[in-house]
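Read through the structure below, which is laid out as structure tokens, and then see the notes.
As you look at this complex, bear in mind that one protein chain is not there, while each of the others sits in place.
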Amino acid sequence: MLEIKNLSIEFGELKPLSQLDLSVNNQEIVSVIGPNGAGKTTLFNVITGIYTPTSGEVLLDGKNIAGEAPFKVNRLGVARTFQNVRLFLNMSVIENVMASYYPRTRSGVFSSALGLPASRREERQIRANAEELLSFFGTRLAGYRWEQPAYSLSYANRRRLEIARALATEPKVLLLDEPAAGMNPKETHEISEVIGQLRDEKKLTILVIEHDMHVVEGISDRVVALDHGVKIAEGSFDSVATHPDVIEAYLGKGSADRK
Amino acid sequence: MEEENQTLGIGTDEWVAQHGARITRRDGIAGIVDLLNQRISMPYRYALLGIAAVAFGFFVHDLYLIRIASNLGIFLMLTLGLNIVMGFAGLLDLGFVAFYGFGAYAYALTSSTQLNQHWPTWVSLPAIILATAFLGYLVSLPSRRLFGDYFAIVTLFFGQVFIQLVLSSDSITLPGDTDSTDITGGSNGIPGLYPFSFFGRSFKSTSDYYWLLLIVVAGLLIAITRIDRTRVGRAWRTVREDPLASISMGMNINNLKTLAFVVGAGIAGFAGAIFAGVQGAVFINGFDIPLLTLVYAAVILGGSGSIPGAIMGASIMSVLPEVLRVQNYSEFLFLAVLIITLRALSKNWKRFVINVLSIVAIGFVMKALLALLNTSLTPSTTWAIAPVSKVLKFWLVLPEHRIAWGNIAFVLLIAGIAYFSIAGEAIKLILLPVIAYVAIFLWEDRLVADPNVTRQLMVGMMLIVLMIIRPQGFLGKTRVEVL
Partner (left out) sequence: MAYFAQQLVNGLTLGGVYALIALGYTLVYGVLQILNFAHGDVYMIGAFIGYFVELALGGPTHSWVPVPIMIFIMFAVSMIGTGLLGMVIERFAYRPLRKSTRIAPLISALGVSILLQNAALLLFSANIRTYDTSSFIPSTLGFSIGSVTIDSVRLFVLILAIVLMFALSRWVNKTQVGRAMRAIAVDRDAAVMMGIDIDRVIRWTFFVSAALAGAAGVMNGLMLRGVSNGMGFVPGLKGFTGAVIGGIGSIPGAMMGGLLLGVVEALTQGYLSTNFSDFYTFVLLIAVMLIRPNGLFGKKAIVKA
């Protein structure tokens, strides 16, 4: 579904990614791990079009999307969440989700202003879809929460809302950037289940950046480890977790030998 | 009460979330306002406004008042337009009034002897709106890549370019001609415009324009409210909130920015055309930064992004200068503002009375002081309200060198207000009546005679104070911003 070939990006002297190969198959969950500064978020930014790679390809269903504008990438089927949660804070919870239906809907300025039937119908549909999407998270983002401003949500709820918002764009591939960051064990467990459900019920292909190894272990079909922009290991969780290069990257030189 | 708590479960999310419904009414006036707010929903409020506006049109015949109302309508159109560009999409367009001027000049050029054109209004109005919208499109093109401050800068310059262009186009030699033609009348403007006419009937008085404005503004309010609540309005707001997140959720923010710009420009152009019709003439100096400031002040005062806020802000900013112009009204206004501010800054009614008495005391002290200094005293100017006037003559004295004393008072007032903002509680108590007295003194001495300067000073002061105490404006919602 998503294939990254020989991807490199350079900012002058800085090389956040070098000749990276990565692929995610249909309805697979792949986790990307690595110490801070390994280039994981940069990878997401390149995939979603925020950065243009210096060389290499990003193939979505065989089509190269490298360098396309982020909104185009999204319309082609890739949605993401952000490492430090970028919600539309002053808009209500449900508006955050309803807004993201924009690329899939059509009413323009005139049809809305005139209150044409087609426009009203579409608006009701958007609202219904958003309510249904939010109910995916159970009572957390339900009912009374809809009209509250997004800035009033707790941290964990904000992360959930961000996922809901990404889902509203009806993607094929979902990029989750540290979805469990800052969550307590119970919330972490919940989010792992949610990610699994996203794959099973919504048939999504998911690429996850995570630091929490419990989550990685629990959800991944495959794990990819990066360090300094280069892939250093790939495979099942166990094989990657015990890989000497990976241990060295996290714990420093010589740790692999000591283990 | 106990049972209620148990079923809801204190501390759970739902209980917390519903706390808004459980707030007890505030005391006094604020409480009544709250009650009205809850009971009368928006559609009814708009309906009330509409009825008032229609009644005004039927029962008021004073041309002066109709003129003020029409200007308010035009200004409201501008405010709504800017509200879309800045309030919804978050674009700081500092050249906005240029579109307004363009619309006005476009009308002038199509309905006057300047270029010998006399287009029927049902043709010229839509054409002007479209042309201005197109101009908005052109201006937005280079600005698309820019954000925030840079965008503001470029739009500011477009605004200035427009003014320069108009000023310099009074002698242009067109290719093929030998003489120069006067297209825009330069700094003299274009007088003698033909009035609007529909279905063969020309507009004969400002009244006709008033009715037109009523319909147009009502239509705009409905349209904009609808847009705000639906897809495009939401998308605009996401551009304002977080452009990066917005574009990652599939929204083409450049197109959205352009759209907001175009809509805003179209509205401004429409307003400009109507303005030209009402005035019967166009002059370029009405389309520069001073007007821009007023429109911005109106949007911000009311709450950027809020439609009722735009109505409120436009009303204040548009009617204020008129009120200040007539001495009767301006005195009333001053008195009202003084009392309201004093009451707001006093903790309770008892404090308020003490403050008022202190002011009176200071007045007498000053009177005695001035007598001591042997500056010959002129009794203060008469107020239209006779009893007030008598009291004032006795209480407030203006020294001989009015201008000099007025200047001192002015500097003291500004310094006093500034110091007040950082003073401790104790000092505030003493300072407040002093500042109030100085304000009254200054008003009588200088400001009442100079409405233009007074209005500007009040606008300037208001902007600063507003940003400090309530940046979201009167009817805006508190915003959270991640810097």
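Which chain is which? They are A and B, in the order written, and residues in each are numbered from 1.
Methods note: a residue touches a chain if its C-beta (ideal position, glycine included) is under 8 Å from a C-beta of that chain, and two chains touch if they have at least 3 such contacts.
Predicted model only: the values in this text are computed from it and were never measured.
Check A:Gln83, A:Thr105 or A:Ser152 against the missing chain and you find that the one touching it is A:Gln83.
Note that of B:Ile300, B:Met317 or B:Leu342, the residue touching the chain absent from this view is B:Ile300. In the complete complex, the residue from B:Gln117, B:Gln164, B:Asn188 or B:Ser205 that touches the missing chain is B:Gln164. Of the listed residues B:Tyr64, B:Trp122, B:Tyr150 or B:Phe364, the one in contact with the hidden chain in the full complex is B:Tyr150. Here the missing chain is touched by one residue of B:Leu130, B:Ile427 or B:Met461, and it is B:Met461. Against the chain not displayed here, chain B makes contact via residues 92, 142, 145-146, 148-150, 152-154, 156-158, 160-161, 164-165, 167-168, 244, 289, 293, 296, 300, 304, 406-407, 410-411, 414, 418, 421-422, 446, 450, 453, 456-457, 459-464, 466-468, 471, 479, 481, 483.
Operating definition for what follows: only the chains that are shown with their structure count from here on.
The touching residues of chain B, when paired with chain A in their complex, are 13-14, 17-18, 222-224, 226-227, 229-235, 237-238, 241-242, 244-253, 259, 263, 477, 479-482. By the touch criterion given at the top, residues 48, 50, 69-71, 74-75, 79-80, 82, 86-91, 95, 98-105, 107-109, 112-115, 119, 122-123, 126, 144-145, 148-149, 151, 165-166, 168-169 of chain A touch chain B in their complex.
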